[in-house]
Each structure stands twice: as C-alpha cells, then as structure tokens.
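Omission of a single protein chain aside, the complex is shown with its protein chains in their original locations.
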Amino acid sequence: MTPREGLIASTWRQLRRDPLGLAGLTIVVVVGVVTLLAPWIAPHDPLEIDVYNRLMPPSAEYWLGTDQLGRDIFSRVLFGGQVALKVSLVAIGVSMAIGLALGMLAGFGPRWLDRLLVVAFDTMRSFPTIMFALAIVALLGPSLNTVILVIIIASIPIYGRVVRTQTLALREKDFIKAERALGASTFRILVFHVMPNIAAPLLILASMDVPVVVGMEAGLSFLGLGVEPPTPSWGSILNDGYSYIRNSPWPIVAGGIPLIVVTLGFTFFGESLRDIFDPKLRSKQ
Amino acid sequence: MSALLEVRDLYVRYPRSRRVINQITGRGAAWVDVVEGVSLDVSRGETLAIIGESGSGKTSLIMALMGLVTARRGDVRFNGEAVGRNVRGRLQPDRRRIAMMFQDPAGSLSPRMKVRSLLAEPYRIHPGVADDPDAEVQRLLDLVGLSPEFADRYAHQLSGGQARRIGVARSLALHPDLIIADEPTAGLDVSIQGDVLNLLSGLQERLGLALIVITHNLNVVRHIADRMAIMYLGRFLEQGPSEEIFRHARHPYTRALLSANPEPDPDARTERLELTGEVPSLLARPSGCEFHTRCPFVQDDCRAVFPSPTRLDTEHQVLCHFPLPDPDV
Partner (left out) sequence: MSEPEIAPLLEVDRLSVSYDTDRGRLRALRSVSFDIGRGEIVGIVGESGCGKSTLISAVIRLLASNARLDDGAIRFDGEDLMSLAPDRMRALRGARLAMVFQDPMTSLNPVLSIGRQMLDVQYQRKASGTDKRERSLAMLQKVGIPDPERRLREYPHQLSGGMRQRVAIAMALLMEPALLIADEPTTALDATLEVQIIHQLKALQADFGCSILFISHHLGVIAELCDRVVVMYAGEVVESGTVRQVFHEPRHPYTRKLLECDPARISERTRQLPIIAGALPDLVELPEGCVFRTRCDRAVAECAQRRPALEDAGDGHRVACFVARSTS
C-alpha cells in the first residue's frame, strides 16, 4: 500500500487543480501583503488634507482620485485595509477561541451545561446586530474597539454552535472511546483529539467569515458607529462618498472595490477548502 | 489459582426516555436493560470469547467493564482486588492492567496523530511506566511486526490490517495483564483475518496475556479461545470450554449459531439448526426463557418459567430447561 501524502501536501495538490480556489488564495495573499505594507507603499498620507484638490478623478498622482477633503483615496483605502485586517484578525481570533472553548464544553460536557450554553448562544444570536451595536456604542462610545467588541459578541455563538456540533459528532467515535479507555483526561481528549479534528471546518468557517466581519465593520463605520474620523476605514470611505456621490463617484467605487475583492477572494478560497475537506468527495480519490 | 478477572452479576442499563413523567409512571419503558446479570472469570494467560449477535449486549458488557458506561450493579474483582466505582457509578479499572481494542481498525486511531504519537500517548497519560517513550514506540512496532517507518504514518495511510496491528500495539503499551478486543477481525478480509488472530495468540504466549475477544464470528473463535460464552439479550446462555462447546453445544442457540456458518462446500450437509423469527427487541423481552420465541425445541415450560442455570460440569454451564443431550454420554 503506497503511503499517501500528509495533510498539507494533499491539500495543496488539490487546491492547485481548482482555479477559483487558487484565484481566491492569490487575492487573499495579495491583499494581505499589500495591507501590511501600507505604511510603506502608500503614495500619500491618508490624513493629509488638500482642499484645492477635492473630489478629483483618478490621475497619475492620485490613483483613485481624492475625496471631499482632498485626501488621496488610494492611500486611504490601503490604510483602511489595515483597519479591516486588524478587525478581522482580532475579532475572528478572539471569537473563535472563545467559541471553541465553549463549544467543546457544550459538546463534551454534561448535558445541563450543553443546554445552558445552547440557550446562551441562541439568545446572543437573536439580537439584531445593529441594535446591539447601538447599545454598546451608547455605553462605550464609537471606536474601532467598540466595533471589534460587537463583532466578537455576535460571532461567538456562531463558532460555538459549529464547534458544538462537530464535537458531538466526534464524541461517539471509536477513537475517542479508545482514548477514554486508556484513561485520558477530558482535557487531554479535547485538546489533542477533538480540537485537531475540528480545526478544518473551523478554519473554513473563519475564512468565510472574514468578508462578513469586514462587511460588518464597514457597515458599522458607515453608520458612524465605528472608527472615528479621520481614521480611514472602508466603511467610512463609503460613508464619505455617499454624501458626495453626485459630485464624484470615485470615493464610493474606491471604497466598494476592496470590499468586493476581499469578499470574493476569501469566499473562493474558503469554498475550495471546504470542498477539499468534504469527506464524501475525499473518498473518491 | 484465583482468576485474574472475576465478574459477578453485572447489570447494565441505558436510559431510554428522559421524560420524568415516563420514569414515574413506568410508561414507555424508561430503561433498556442490555446486560442482565452476567458473571464470568478469566484466568491469567487464558482467552475467553464472548459470542453474540446484534442486541446481545456484548459490547455494552465490555464498555461497562472498562468504565466507559455505567454498570448499574455487579461486583468486579481484578487480581483479587475489588474494582471501585466513581461518582457516576462507573467502574474504575486500572487502565494500565486492562487495555481495550476497539472494533473499527482505522476509526479507533485519532486521525490527526501520527502513529508515533499514538503509541507514545499511553506513556504520557500514565507517566512513570516508561522512561523513554520513543524507544517504547519502536519496541511496540517491533512486537506487532511493523517496520519503524510506520511511526511516521497517519491512520488514513494504513491498510486495515496495519491499522489493526497498531491497535494491538497500543493496547500493549502499558504492559497489561488483560486485553479486551472488540471484534478484532471486523472489517478485515478473510485472507488477512488470520493475521490478527495469529498475532494475538503469539503475543499471548510470549507475554502471558489474558484475552477477552468479542465477536459474532464463531469460526474465528475456535482457534484462539480456551473458553467461550454465548450471549443473548444480555445473558449468557451457555458458558464453558470452547472445545467442548464446539463438539457438543448444549444450548439450542449455540447449536444454531454453530450451524449457521456453512462450509464452503456445496455438498456439505450441515446439521442445520434453523431458528425462526428474529431477535426480540430488548424492550419487549419474552416471558419465561427469553430464547423461547426462536427455539425449535420450545415447550410449555419454556414459555412460562425462566430457567435456572444448569451446571453440566465444573466448567460448563447452560441456561436452558432442556439442554440438548451430549451424544457421548
């Protein structure tokens, strides 16, 4: 029996054959790199006001034109990307971690705890996000951190539910029983045996969640509940552009493009990963 | 010489309806009794086979012994000492002394772990047994006849037979006195079933292991079991030395099981004992002797009265009003 390759090698091999998935991965990587290097590659200071050059169309100097205060939209988009990146990483990271912990507890622990957590998850999910955001903003004032907090609280139940389902499915598997027969503690089982096996669906979910989170941030910033001006965020760029749409379409277009690109990129990539990890498709190889 | 493992009157039940009202009124059967008063002994170096078809309770029996499910009642002694229970009523055997092998060869190995980690894990869970887990990994692979390169493979990179061997290796890690194997030949082609069984009996001789083998495959058991027990609806219908039972099964069910495995010979006229009907549901246990609904020799007593165990011999026991006669006597 020829040993088949390990997980990463096989994933990469399959990804290579999927053009959409590759495209998605490329977009993700490019966006990531460009955003990280924003301070070095941005042609202008995103906060630099130049009222004489307001609402200009794209030119050699201003690649995407200028907004109502004469600021270079391209640079603002790049720095807006940093906001998006920060929000995604922090929000998804934290909510995933907490959701993971709670979900595993719910799936593996005693039934009463499971019921309690499920009720908690469902309650959190039933709150309309905007209302919730308004409430938090009223308490803490608008800021990037507020946005992140809102997104975290709204996302925890989603991750928690998925983790719970996966954990429940795993609970009755023979290898988990084998570990218990060995005398492994619940902690050990959860960390070494449950977590690695639910990592894949979780990461796929996270990947598909990035556009959602970025969109949420954009939406909240658009409503003025997020980042404070003059900090650029894709949402605030859109907000600014909205008021001046009759004068120049460029701010709106410029604010919208990165959102579309990021959404497409992460979605293609995430879906490709999901197909790769689908056990039913996998057996056909 | 006292037995290594002594089990007396073990009962296992699973909750069926969680509705309190049903538990109070007794309607809709709140519990399913899957093991009803099983007693067995296993001596050092001995192999006991537990044969049963689906619904017999054999898996629940061993799960209860390993403390994976709650044993409602029963006394278990290991090496002369009583095995205690935890707060939830689960038995707490010394997991270093009793190891278990599960049915699905590859499914009982954690998918994202390399063989190396899988084999080293018992030592991490029970520190103090080995100084150098990595050396033990090699030793274990060697014991089951696998080359060292297997240490770097994942479960899905193993064939059925290889995965089974890893399962055996894992169960040997902590130098147990007893290994419980749940359907060790399940999922394996006939041409390689012998492999696992040869391995187990070889190891048994080398290491003085006791074995409990659960299976529904009687033929397989003939060659490795010293004693066997036939299980039906949670009870042992017949128990005794396997050679004797193979020659002269005294319970009609055992006879039926034995004759149900036809030889690959179109001209063989097996003394076929065919049963009627199917295994009754555990929720609707028949009255009297629970086997009476399928027994070709059923009589009135069988329908009404529950049989008491008949001692045919010091070692051979049967639960039947009218055990089949021994042709030799």
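Order of writing sets the labels: A and B. Residues in every chain begin at 1.
The rule is short, and it goes like this: a residue touches a chain if its C-beta (ideal position, glycine included) is under 8 Å from a C-beta of that chain, and two chains touch if they have at least 3 such contacts.
Being a predicted model, the structure only gives us computed values, none of them experimental.
Set against the missing chain, the residues B:48, B:99, B:141 or B:224 yield one that touches it, B:224. For the chain missing from the display, the contacting residue among B:15, B:148, B:194 or B:208 is B:194, taking the whole complex into account. Within chain A, the residues in touch with the undisplayed chain are 1-2, 13-14, 17, 284-285. The missing chain lies against chain B, touching residues 53-54, 159-160, 189-195, 197-198, 201, 216-220, 222-224, 243, 256-257, 259-268, 272, 274-275, 278-279, 281.
Simple rule for what comes next: only the chains that are shown with their structure count from here on.
Each chain gets one centre point, the mean of its Cα atoms, and the points for chain A and chain B are 50 Å apart.
Within the complex formed with chain A, the chain B residues making contact are 63, 66, 68, 95-96, 99-100, 102-104, 107-113, 121-122, 125-126, 153-154, 156-159, 162, 167, 170. Those residues of chain A that touch chain B in the shared complex are 1, 3-4, 6-7, 173-175, 177-185, 188, 192-193, 196-197, 199.
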